[in-house]
Structures are given as C-alpha cells and as structure tokens.
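Here is subunit A:
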Amino acid sequence: MSAFSFPLLTATAALPAIGAVATAAVPAARRTAAKWLALVFSLATLALALLIAARFDPGAKGPFQLTESHAWIRDFGVRYDLGVDGIAVALIALTALLVPFVILAGWHDADPLEGAEPNRRWRPTQGFFALVLAVEAMVVLSFEATDVFLFYLFFEAMLIPMYFLIGGFGDRAGGRGEQQAAAQRSYAAVKFLLYNLAGGLIMLAAVIGLYAATAHQLGAGTFSLPEIVRARASGALQLGTGTERLLFLGFFFAFAVKAPLWPLHTWLPNAMGEATSPVAVLITAVVDKVGTFAMLRFCLQLFPEASRWAAPVILVLALISIVYGALLAVGQRDIKRLIAYASISHFGFIILGIFAMTSQGQGGATLYMVNHGISTAALMLVAGFLISRRGSRLIADFGGVQKVAPVLAGTFLIGGLATLSLPGLAPFVSEFLVLVGTFSRYPVIGIIATTGIVLAALYVLVLYQRTMTGPVKPEVKTMPDLRVRELVVVAPLIALLLFLGVYPKPLTDLVNPAVQHTLSVVDRKDPQPSVPVTAGPGGGGPGRTAQTQDVEAAK
Partner candidate 1 sequence: MNPVYYLYLAALLFTIGAAGVLIRRNAIVVFMCIELMLNACNLAFVTFSRMHGNLDGQIIAFFTMVVAAAEVVVGLAIIVSIFRTRHSASVDDASLMKL
Partner candidate 2 sequence: MENLIALLVAAPLVGAALLLCGGTRLDRAGHWIGSLLAVASFAVGVVLFAGMLGRDAGHRALHQHLFSWIPVGGFRADVAFQLDQLSMTFVLLITGVGSLIHIYSIGYMEHDARRRRFFGYLNLFLAAMLLLVLADNYVLLYVGWEGVGLASYLLIGFWQHKPSAATAAKKAFLVNRVGDMGLSIAIMLMFTTFGTFAFGPVLAATGQTSEGKLTAIGLMLLLAACGKSAQVPLQSWLGDAMEGPTPVSALIHAATMVTAGVYLITRSGALFNAAPDAQTAVVAVGAVTLLFGAIVGCAKDDIKKALAGSTMSQIGYMVLAAGLGPVGYAFAIMHLVTHGFFKAGLFLGAGSVMHGMNDEVDMRRYGGLRKYMPVTFVTFGLGYLAIIGFPGLSGFFSKDKIIEAAFARGGTEGWILGGTALLGAAITAFYMTRVMLMTFFGEERWRNAPTPSPDRPSAEPAAETRGEYAPPHPHESPKVMTVPMIVLAVGSVFAGGLFSIGDAFVGWLEPVTSFSHGHSPVSAGVVTAATMVVLVIGVGLAWLMYGRRPVPATAPRGSLLTRAARRDLLQDDFNHVVLVRGGEHLTRTLVYLDHSLVDGAVNGTAAAMGGLSGRLRRLQTGFVRSYAVQMLGGAAVLVAATLLMRGV
Partner candidate 3 sequence: MTALAAAASSGEAVQFWILGIVAVVGALCTILMKRAVHSALSLAGTMIVLAVFYLANGAYFLGIVQIVVYTGAIMMLFLFVVMLVGVTAADSLKETLKGQRWLAAGLGLGFGILLIAGIGNASLKQFNGLGDANAGGNVQGLAALIFTKYVFAFELTGALLITAVVGAMVLTHRERTERARTQRERSQARIREGKQVTPLPAPGVYARHNAVDIPGLLPDGTPSELTVSPTLRERGQVRDVSGQALADLKALERRSQEWLGRGSGSGSGSGGAERPGPAAPKEGAQK
C-alpha cells in the first residue's frame, strides 16, 4: 500500500517462530525463564498484530493489503505471497491476542510432575511453550498466505505441533491412572492427526488439480489466489462444471474436517477432552478457525459456482451440526467434552453464516469466529482452573462451588452466558447476524437454527447448576478462589466480550468491505426487503442523521 516496505506480515509470523526456537533452546533448569521468554514473544507478536490492524485501511481498493510477493518455487509457479483482508486482520489479531492468555493459563501445565527426578535432557516445559508459539506462527501464516500452495503448507504443518501438544501434555486431572490417561491422550492425538491428514491429502489432490487446470488454460500454472480470481472473472480461466465441483469438494472436505462440520466432528471432543484446557483453547479458538476462514477465502473465491451449487447441502449439514452439537452437549458428563460439543454447535452457526451468502451472514460468521474464540477461551480456561482444583473433569464431582469460590463461579457464569450468546455480550451480535442473514435467504433453515439458542441456554445452565449451585460438596469445600494469575487471564477476556458486545462497530467496519468483496466474487446480492422502508432505523430524525454519519465513518 505505502512506500514503507517493512515486511510486516512476515515479521508477525516470524516473531513467534523465532520465539519458539529460542524457548526450546532454554536449558532445562531455567524453566521459568522459558515461560517468560515465551510470554514476551507472544506479547510482541500481539503488538505487531495490532500494528497490522492499525496500518490496514478498510476503505482501500483491492482485496488484499500489506502484500508481500517473492518467487519461491519457480518451476511450479509457487510464490511466497502474503496479504491480508479485513477478515484475516481480525483473525490474526484474535490469534495473537489469545496466545498470551493460553501461555499464562498454561503456566504450570507443563511443569514436570513433582517427584520426577531432575533430568538435564528432558525439557517438557520448554517444549510446551515452544510448540504453542510454533502453532501461532503457522496459524498466522496460513491467515496471511494468498498463495494456495503456501496456505496448504502451513495448514498441514500446523498439525505437527498440535499433535505433540495434545498427545504430550494431558491435564493433571487424571481421576483415572496416569497410564490410562496417557493412552487416551495418544489415542486422541492420533485421531486428530489422522482425521486432519486425511482431509489435507484430499485437499492436496485438489490443489494439484487446480494447478493443472491453470497450467492447462493460462499457459503458466499458478497458485496465486488473486490471479486465479482475476482470471476467472475475465473468463481467461474456465473450469468445467464437474471439475470445479470436484475441486471445491476437495478443498471443502479438508476445511470441514478442520472446522469441524457434522459428521466429521468426532475428533474434536476427544482432542479437547484429553488436552489441557489451554491447548483445547488453542484447538477450538485458533486452529479450527483456519478451517472456516479458508472456506470463506478459498472455497468461495476460487469456486463461486460450485459454492453456490453446494450451499444447500452444506447449510443442512451446518444445521445438523448446530442442533446435534447442542443436544450432545446437553448429554455430556465431562465438562470439557461438553464445551467441545458446544463448539461444534457454534461452528455450525459459522458455516451457516458463510454459506447463506448474505452480507449479514458472512459478516456475522466472521464476527462469530472472533467472538467464539474469545468466549470459548474464557469458558474453557475457567473450566480448566476449576478442573485443576478438583482433579476431575466429571460434572457430577462438583457442586456448590459458587459458595466457596464466588469469583470463579461468576467468571464461569459470564463465560457460559457468552456461550449462550446473551445480548450485551459479543457472541450475541454475531449469532444474531448469522441468523438474520440465513433467514433472509432461507427462512426455514433460519427458524430451525434459532432453536439452537434455546438448547444453548439448556446446556450452559445445566452445566452451571450442576457445578456451581446446590449444597457444597465436601471435596469442594476447600477449593480456593481464582488466583491473581488466573484473574489476569480471565478478566481481559470478559472485558473484551463486554466491549465487543456493546460496541462491535470497529470489528464490523473492518470486516464489511472484505465480505462485500467475497460476495461480489461469488456474485450474490442480499435479498431486498419486500417493503423497502425509506426511513432508516433510529425512528426519528436523530437516528437517520446519525446513520448517515456512520456511513461516512465507514468510508
């Protein structure tokens, strides 16, 4: 955009990578040093992400900004192309925001068990934080990549650190023997890996197919998203209907596994249940977002016709995810698995919004990605604190916590209310937008999806009632309230939830142009109201003038 050519995007991705290496290099004895190092690096990354958001200009022409482009593998036209649109900026900010909290929340999760003999070689703590930073780097890069191949690379590479994070670090809440816990952990990790690898490989085939198509028609094969979009718009590149649909399905399958969409969801409860809660947050709030993000950026923009063709089926699947996930959440006995199924329900909402192909739906979906990240992080982390206190993940083992630990209970309740998207908290905005956006094109689906809000209330309140209220269980009597570190983790998230719930405008202004661009690529218009009302909302004059002011502000 500007002459200022500091590679901001690369830096934002490189910083955590460097941090990962540095953290891993810390000698075994200096455990605490490693933690602080990781925290500092993650905070620096956050600063860079905010810088991106500051230098990003929503009003500017052209889909991508702050672009960087270097030839990488000339023979295959693979380029190191980075660039961000509003959606990417929002999600990068979310990632960079959450990782410090994840690190803080996981401060003691990777400490070697007391009684473990000190070993010069064995450095689990360093490894844990290094892996977290590595994940951050890859996620950020996959948000930035505008070259399909580059994206695919990081999309897959992400799995490796995640695999070790899930399989290597269970929470200390093993009510069962450590052996069994380890076995279940590795089962979950392997399941996670295989599931996502399967998706990824199918996507790889599609990527190659895309390359072949471009090479065949454009002469020189390319992976660059903007080029392909341009070529398709100009008609230079015409995929046959069958080809396009196959390629679309190849891409979509990978993203649907990652997202996860029913019926490809079963890896998530295992992974989130067995992993420590910070890692679970990493999975559901950061890594899975890459899937939905990629649907929005790649599925829709690369294959508009196919997207429109597949939309109804996908919407139905998303609908099933919403209701199904919520119902299963009601039926869970394990706090973390409950949250996992709740997330499945929420991902259903996100996908619903994306494929409703209305500006409300997609804008809402993007907001939903951010808000769901924050709210789930809040709920999951508090749940983690709760679990680590009691040493059990079973809901039945809790009761009456709010009497002994009111602050913990309060934060837990707020997290829960955010999960059931109570108005005034951020998720409400996004969920309502998604519902409206869906309803305006597919009324029936919209109405059925609305039942999701009742079910959400059900599972959240049942969880709260069983854990927090009622007579105090003897095992719970001595439970300490939130410590300062934990409060530092939770308070900002809650503050953010409130702020974005009351004043989401910065986010919407950031996102709207990108959504409009996507819609224009997919070539879909919002359905117009049957009775166009001239008067703007806000009823009287002041409202209307203020609205016009907003329009100007958005420009």
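As a selection rule, all candidates are chains of the complex that A comes from, given by their letters.
Operating definition for what follows: a contact is a pair of C-beta atoms (placed from the backbone, for glycine too) under 8 Å apart; a residue touches a chain by one contact, two chains touch by 3 or more; residues count from 1.
The shown structure was predicted, so the numbers you read here are calculated from the model rather than taken from an experiment.
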Options 1, 2 or 3 - which one, within this complex, touches subunit A: 2
Residues of subunit A that touch candidate 2 when the two form their complex: 191, 194-195, 262-263, 265-266, 324, 327-328, 330-332, 358-360, 363-364, 400, 402-403, 410, 417, 422-424, 428-429, 432-433, 435-437, 439-440, 443, 446-447, 450-451, 453-454, 457-458, 461-462, 465, 468-472, 502-505, 508-509, 512, 515-516, 526-543, 545-547, 549-550, 554
